[in-house]
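Missing here is one protein chain; the remaining ones are kept as they sit in the complex.
Should a chain be cited, it is by its letter among A and B, assigned in written order, with residues numbered from 1 in that chain.
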Amino acid sequence: MALLEVTNLTKRFGGLTANQSISFQVSEGEMLGLIGPNGAGKTTLFNCIAGLHPIDEGTVRFNGADITSLSSHEIARLGLARTFQIMVASGDLNVLENIMVGCFMHTASRMRAKAEAERILKELELSDLGGYLVSELPVAAQKRVAMATALGTRPRLLLLDEVAAGLNPSEIEGITATIHRIHAQMGVTIMLIEHVMEMVMNLSQRVVVLDYGQKIAEGDPRFVVKDPNVIKAYLGERYAKEHA
Amino acid sequence: METLKNALDFSDFPRLDLTLAAAVAIFLMVFPFFPHSSFAMSTLIQFLMFSLYGMGWNTIGGYGGQVDLGKAQYLGIGAYTTAVMLLRWDTPFWISMPIGVMLSVTWSFIIGYPLFKLKGHYFAIATIATSLVLKDLFEVWDLVGGSRGIEILAGKYQTPDFLHLIFKGDDTYYYVILLFFFTGILFMNAFRKSRLGFQLRSIKDNEDIARSLGINVHWAKIKTYAIATAFVSAVGSFHACYVKNIEPEDTMSLDISILIALMAMLGGAGSLWGPIIGAAVLVPLKSYLKEWLGAQAGMVGIDLILYGAIIMIISAAEPRGIWGMVDKARRRKRS
Partner (left out) sequence: MEILAGSLSAGLLIGMVFALVALGLTIIFGVMDIVNFAHGEFLMLGMYTALLTAQATGVDPLLTIPFAGLVGFLLGVICYLGFVKYLIRGPMVAQLLGTFGLMLVLRNLALFLFGSEDRTIHEGLLVGQSFDLGMGIILPATKLAAAFLSVISFTAVWLLINRTRIGKALMATALNAQGARYMGIPTERMNAFAWGIGGATVTMAGALLVNFWSVTPYVGLLFTMIAFAIVALGGFGSIPGAFFAGLIVGLITELPGIWDFIAEMTGFDWMASVPMTSFKYTWVYLAYFLIMLIRPRGLFGWKH
């Protein structure tokens, strides 16, 4: 049984269909990449799975349970966590406290939440930054904090939304290593949206490709990358024809 | 129990702050033994009361970020419950006060559920609306004396009466409210370190992120609102016994609700000391302004003009209040 099963998921915003009949599965322990040109509906898909938007058609099953109509906090409690592209921080909680919030999901004790948060900080090599406000940190660190925060809830499945956006090549290397560690050592199943191709190819065992709201390809990254439909989606029809 | 430890543990404050706080605490405890005017005493009592109102407000308004401008209604419920029960059934304060809290909290749950579907100014205006509705109700309700209010005649009781909280002078009242005050601080210290406290602060930051961390935002807000309500109601009950003369216009008016929010904001909403600092500035200011400018000026509202001006300046220049300024300066020094 797959950890996450998305079946015929459709989401419309007024006249625009953001996700059209999308189906795929994620197995436990996998690292799945979600790619596609801008506007293809990737973040919307994440939002639908995580309960932020009500889904128009289709179902989502997580760990055997139907989570299609659950609210986002209920889904989080079942073990599905996510990061957000924009970590809007009004500056009240520092890094450690941010992570503690997630940890409080499993305990009412501040001592235990703090211990767990410190453990996560160490795991992600953020220990020195615990006392800073998120807004005071450089972008690369902020992205790691976003992941750390989600990890506080001890998720079984973690959805990462463009955590490499805005990073330079060496930072990308660093964050790739962090994601790898989360996956391999902390045993979290991961699904990630990314635009940085090398990263997706290096990390993912499988990828799903979206374009204009529909799934157009799925499979091993090395083969997907040569799929004419995928090339067409990214580079246009003419390029695909010329290089077929 | 960990909550008790949380309440008593102030170690995450810099030593300077704790030393100052200790000094103030000692001052408050020995104040009555030194020669003082009754005016100063009553101002201090007011300060302690408003600190408590502000601390309660601070839970949902400061840490939670939802500006509540209708707190006065709970002051009224607390005060009237104690007063009515005292006059009708000779109920001791220590019974009527918790009952008042229960009534207030029940009411807060009833209106809280729909209220917290709103945010921002819509929420604020709705809190005003409910408060005014309740006030209007009390003004025509015979049980609570309508717009004339209720008067407790101290002469009818054998003072000092600890059961009903009737005393001749201010001194005993002072110590009772001081006890409440210290209890309140301990409670707030435990609150901001509790799970609910963290949840609230996360909600204030970004509700979507809070939800993604498993927080039931709506319910967390309602629970916190109930806590704020309990604070205000308890002190409201005290207010009835202390002032002995209550009417809707001075216990449940919008002005009082705003004053409560204002003090917390001036001092620094969302911090432990903020509401206390705010009350420490505004309560004496109001009292002494009235004294110096004379009652005459108080009637034509000069003190309120100054009040309003102060509100305006703080809102525009430093919305995070006095504590916010201190905190900002410290952070800058650190980096």
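The rule we apply is simple: a contact is a pair of C-beta atoms (placed from the backbone, for glycine too) under 8 Å apart; a residue touches a chain by one contact, two chains touch by 3 or more.
Keep in mind that what you see is a predicted model, and the values were worked out from it rather than measured.
Listed by label, the shown chains that the missing chain touches in the whole complex are B. Among B:L87, B:M102, B:I302 or B:V326, only B:I302 touches the chain left out of the display. Looking at chain B, the residues touching the absent chain are 61, 65, 67, 69, 114, 117-118, 120-122, 124-126, 128-130, 132-133, 136-137, 139-140, 254, 258, 261-262, 265, 269, 300-302, 304-305, 307-312, 314-317, 319-320.
We adopt the following convention: only the chains that are shown with their structure count from here on.
Each chain gets a centre from the mean of its Cα atoms; for chain A and chain B, those two points are 43 Å apart. By the touch criterion stated above, chain B contacts chain A in their complex at residues 2, 6, 193-195, 198-199, 201-202, 204-206, 208-217, 270, 331, 335. The touching residues of chain A, when paired with chain B in their complex, are 50-52, 71-73, 76-77, 81-82, 84, 87-90, 92-93, 97-98, 100-102, 104-105, 107-111, 113, 133, 136, 149-150, 152-153.
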